[in-house]
Every structure is written in C-alpha cells, then in structure tokens.
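There's a structure below that I have some questions on.
One protein chain is absent from this view; the other protein chains keep their places.
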Amino acid sequence: MLRLERRPNPSRFWLYATPPVAVVLTMIAGGLLFAAMGKDPVAVIRTIFWEPLFGDFAFYLRGQLLVKAGPLILIAIGLAMGFRAGIWNIGAEGQYIMGAICGAAVGLAVYPTESRLIFPVMVLAGALGGWAWAMIPAILRTRFNTNEILVSLMLVYVAETILAKAATGFLRNPDGMGFPGSRNFSSYPAAANAELFAGSGLHWGGVTAVFVALAAHVLLRHHVLGYQIRLAGQAPRAARFHGVDPTRLVIFCMGLSGALAGLAGLFEVAGPAGQISIDFNSGYGFTAIIVAFLGRLNPLGIVLAGLLMALTYVGGEMASTNMGLPAAAIQVFQGMLLFFLLGVDVLTNYRIRPVKGAR
Amino acid sequence: MLFGTIDPVTLVAALIVASVPILLAATGELVVEKAGVLNLGVEGMMITGAIGGFIIAVATGSPAMGFLGGAIAGALLSLIFAFLTQFLLTNQVATGLALTLFGLGLSSLLGQGYNGIKPPATHPLPFGPLADLPVLGPILFGHDLLVYLSVALVAGTAWVMGRTRLGLIIRAVGENHDAAHSLGYKVVRVRVLCILFGGAMAGLGGAYLSLVRVPQWTDGITAGAGWIALAIVVFASWRPWRVLLGAWLFGGISVLQLNLQAAGSAIPVEYLSMSPYLVTILVLVVMSSGRGRAAVNAPASLGQGFHASQ
C-alpha cells in the first residue's frame, strides 16, 4: 500500500519537473492509443513532435507554430490570472468569438476606407468585445453570487449563435453572392493583421502575446495586484484580511482574461482566418485551459506550453494528412496531457510513502 | 398568439422525452455533489455515454444493451476523475474540465464511421388501451421504458438520500469530511462510489440522446446538455424532486423553441436557439441571489479535497 504524505514545503524540483514528466507519460499513453488504432506509435509521435520543427516542411510549419501558439498564449495568460485567484472563467471561447465579431465589425463598417488608424481601432474593439462579454459572468457573480463557471460557459453557446447570425446575416459579404462569411481581410490591407515578416508566421498577435507574458510575469512577481491574485486563490479569507476587495478582483481578472481572449479573436479573424465565418473559431478558448495548466499558471511557462500545444496541433495535422490519423485523436491526446499534468502535480505538495500493514 | 399551431398535449409529451437526458445527468450529479464532490465533467461523461451506448446498440441491435453500455461508458470515464481527485488530490474544477475536453475528443474519435447510421429503435411500452386515452394517453402512457425509469431513479434517489442510512452517510461526507472521517466513515470510498454513480447516470442520459432523442450520432451531440444539468442541480438547491422540475422546465423550453422555429415564428431562429442557455443563466441568477436558502442547502465541503493527514 502506498500513502500520500504532505510535504512541509512544496518541492521545487517537482514544480519544474511536472510538465516534462507529464509530456513523456502522455507520449507513452498516446503511443498506446495510436497503436490500438493500428498506427505505428513511434512514427506518429515523431510526426507530431519532430516533423514540424526539423522535418522537410519545417520552413513553413515553424511559422504555423507561431500562428497557433499566439492566440493560445494570449488566452491562457488571461485565464491563468483568474485561475490563480480562484476565478474560473471557462468561457474564453465565447469571449474570443465576440472579440473577433466586434473587431471585424469595426473594420467592415468603414470598408473600403484606407487609414492607418483602422487596424488599431479594430484591436481596441476586439479587446473591448471580449471584455464586455466577460463582464456578464463577472457582474452576475459579484452582484448575485452566480457561479461564473456555468454562466461563462453558457455564453459560449450564445456567442456561437451570434457568430452564426453574423456570418450569415449582419456581417455577410454583400458581394459574396449569398454565401455565408464576411469580406476577407486579406484583400483589405488597412484592416488586415498581416505577417510582419513574410513566411515567419509572426503577426501582431504573436508580438502581443510575448509582451503580455512579460507584463504578466512582472505583475505576478513584483506587483501588489499580482500578490493579491495569488493570495486570493490560496487563502480567500486571508486575502480579505489583507484588504483585497473580492469584487474588484473578480472584475479585474474576468475583464483581463476576456479582453485578452477578445484580442486573440481579433488577431485571428483579421489575420490567419481572414474572415468571419460560421466556424472560424477552432476551440482555442478551450485548449487554452490546457495550456494554462501545462504552463503551471505561470506566464513564462505558458509561453512554452503554448508552443508545445501548437506543436501538437501542427504535428497532428501532419499526422492527419500523412498517416490518416483522425483529428479527434489529437484532441484525446491533448486531454490526456492535462490528466497526466494534474495527476503528476500531486508530487509537488505530497510525497509517496509505502505503508506498513494494511490500513 | 404565441402557441399558434402548437398542440399543448404534444408539447407536454415531447418535453417529458426531451428532459430525460438532463434529468438523468442532473440526478447523478446531485448525488456526487451531495457527497461533496464537484464534477464539472458531466458534459464529457454524457457524450462518452452517447457514443458508447450508440456503438453497443448498433453492434448488438438491442437498445437495452445500448443504454447499459452508455451507463458503463460514462462510469468508466468518471473513474478517471475519481482516481485523480480522490487519490491524487487534484483540483476538482480543473479535473472536471479536463474530463469534458477529453470526453469530447474521445467520443469524436470513437464515433468515426458511425455518422449517418440509424440505431435500433426504442419502442414505447405497450400500455394497450391506456395509450389511446385523450390527453392522458400521450402524456402518461406513450413513452419508452427509460422515461419511466428516469422518474423512478429520481424517486429512488430522493428516498435513499432522505430516508436511508446510506443517504445520511453520503450527506455527512459532503457536509464535513473531517467529522465523517473521525467517526470512522471511509470518505474516499463513499465519494468514489458516488462519482461512479454520477458517471453512469450521465452516460445513460447521453445514450438516451443518441439512441432516442436525436436518434443518430453526430459530433458534439450533447451541445451543452451536461452543463445545463450542472445548472439544474443549483436550480434544484440539491433537492431531487426539484431536479425533476428543473429538467421539465428546460425540456419544455427546448421543445418549445424547436416548435416555434418549425412553426415559422416571428422571433428570429438565432434568438430561439440561444434561449435554453439564456434561461439557464437567468435561473442561476435568480437561485443564487436569494443567498440564504440555496447557500444553506449546498453541501459545505463541496469541491474541497480530502486528505486524512494523521
């Protein structure tokens, strides 16, 4: 029999070792899954983790990595701030959609005007859209004590309906011959979020993500607000005793994560996606939850985690085209990663001891 | 007139059927939460039950086996949650989310190749002439076994939780796990069993979706039903009979909005299809703002991990 024993101090070693160990365990379990599906596990794992970085098409795929990692990092950092404070915004997908719709609407409204101000205003509108959507669960929680998990999640479904309406109705391309989807931003330079260097995959979203990660790191480590976020998550009563106003903290954390998700949505719709369409959103808002935990809710860790998760997306697509691996298998793979991560994390605060005799 | 061409009797009969999946899932989650565990993976367990039940039903040609398979699939998935939260002491919120993400992926993976297949039909119970009664016939005597079983399960849960020693122990564990432990009750064991029950119920509810309600397999078939089930538990203030009320309310809204869409109502389709989610939010607000009653009935240890330190 084994038994868990609480460590007096959290283990520094396991704090950093948890993510790599979880990744290795996921590779093993994932390999078993792929084998069960009749694929060569080694080849699949290699395709996912090696090909995008060093394979024949790496010159293109590395860029794709940044394209996918940008929104994941941006959203995950916002979520992580809330998670640390015990505020569970899990409706980032909805905020992402609403940010995209608001930002795109601004751009499409002034089409075809050319001005340097258009894109910055769109960015602002995107952040505002996500922020406003996140304010709904935030205010309901602070005013009526309503569970923000359920409300923010319900709003994802509402946002998806609005997106469908936008793509087929109020934002539909008037010159699109009745097909759903808005005008494409790639043919509207003043409003487009183009690549900063051709072929690099880096657009303003990636730059913002790096900047936000650094700012969040400084905030958490050195600013009173960051301290209060950590304190509120670990010991809510102590946080009140310290002087944290829970209402303001909820508004701040929800607002921040909503705005960042909205930004990510705008960057995506004006850049890689190009247009508002019924299904332009690809579940980044949910995958970002995995990224946030994989990065140990630490902004710099999230940058690494976002890149790793992007790798599984890009590599997964490779495996899908080259080896016929279903896209859903990658989703399962990502889910397993989160399980292993949460499970291995127990070693940070506990150690395992054999017990004499049965108990 | 809002109801226009919609026949109220058909509507009530339809809402009873429509409410079955969330009713089952919410009843299971109620027991889980009464034991002090918050499992946010209902959506994942439901959809895994939906595909598990669908596959078994198609393979065996028997809907009954399908329902059983769905329950087992849901319970198996919940086993992961039970192991992680009860033995490895992981955060219940995060683990529940992981379960949902994993379940959505897994069901999609397992469901490859099952799109467009028709499952074996589930027939209404033969009530003979009773089924032909006006009004009462379609409402009370026109359904399949699972409809009656789901109501019976609510009754059974209400009885066990309120009247038996087993229910008392479950409530005690959810109320104060330290006290339950010091009296010698096996907190972890009780919770694991409750989680498995919750998983089986969610899986059964999912199977009903794919085998009866829709009836076919499509990715994301649950479309938030699991989350609505979680909301219904709050709505019901953790009381089984009120879960039934809540499930009927939501079943009614979803049936009504579908009917209104079909009837070509003046309200745009989008607003109709988002109505169940908006109503859920509204109900949560109303239930949570009357802080007193609901808060007192919520299990005191809900969502907290338990570790017998010494």
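Some points to look at:
Which chain is which? They are A and B, in the order written, and residues in each are numbered from 1.
As a working rule, contacts are C-beta pairs under 8 Å (C-beta built on N, C-alpha and C of every residue); 3 or more make two chains touch, one makes a residue touch a chain.
Methods note: contacts and distances are computed from a predicted model.
The unshown chain of the complex is recorded in UniProt as "Nucleoside ABC transporter ATP-binding protein", chosen from "Acyl carrier protein", "Cation acetate symporter", "Nucleoside ABC transporter ATP-binding protein" or "Sigma-70 family RNA polymerase sigma factor". The chain that is not drawn here is touched, among residues A:Ile45, A:Met154 or A:Leu231, by A:Leu231.
Set against the missing chain, the residues A:Gly38, A:Gly178 or A:Gly243 yield one that touches it, A:Gly243. Here the missing chain is touched by one residue of A:Glu5, A:Asp40, A:Glu114 or A:Asp279, and it is A:Glu5.
Seen across the whole complex, the unshown chain contacts subunit B at 165, 168-169, 171-172, 175-176, 178-180, 182-185, 295-297, 299-300, 310. Interface with the hidden chain, as seen from subunit A, comprises residues 5, 8-10, 222-225, 227, 230-231, 234-235, 237-243, 245, 353, 356-357, 359.
To be clear about the criterion, only the chains that are shown with their structure count from here on.
For subunit B in complex with subunit A, the touching residues are 40, 80, 84, 88-91, 93-95, 97-98, 101-106, 108-109, 111-112, 223-224, 227, 230-231, 234, 268, 270, 273-274, 277-278, 280-281, 284-285, 288-289, 291, 295, 307, 309. Listed in rising order, the residues of subunit A touching subunit B in the complex are 4, 6, 83, 88, 90, 140, 143-147, 149-151, 153-155, 157-158, 161-162, 164-165, 286-287, 289-290, 293, 326, 328-336, 338-339, 342-343, 345-346, 350.
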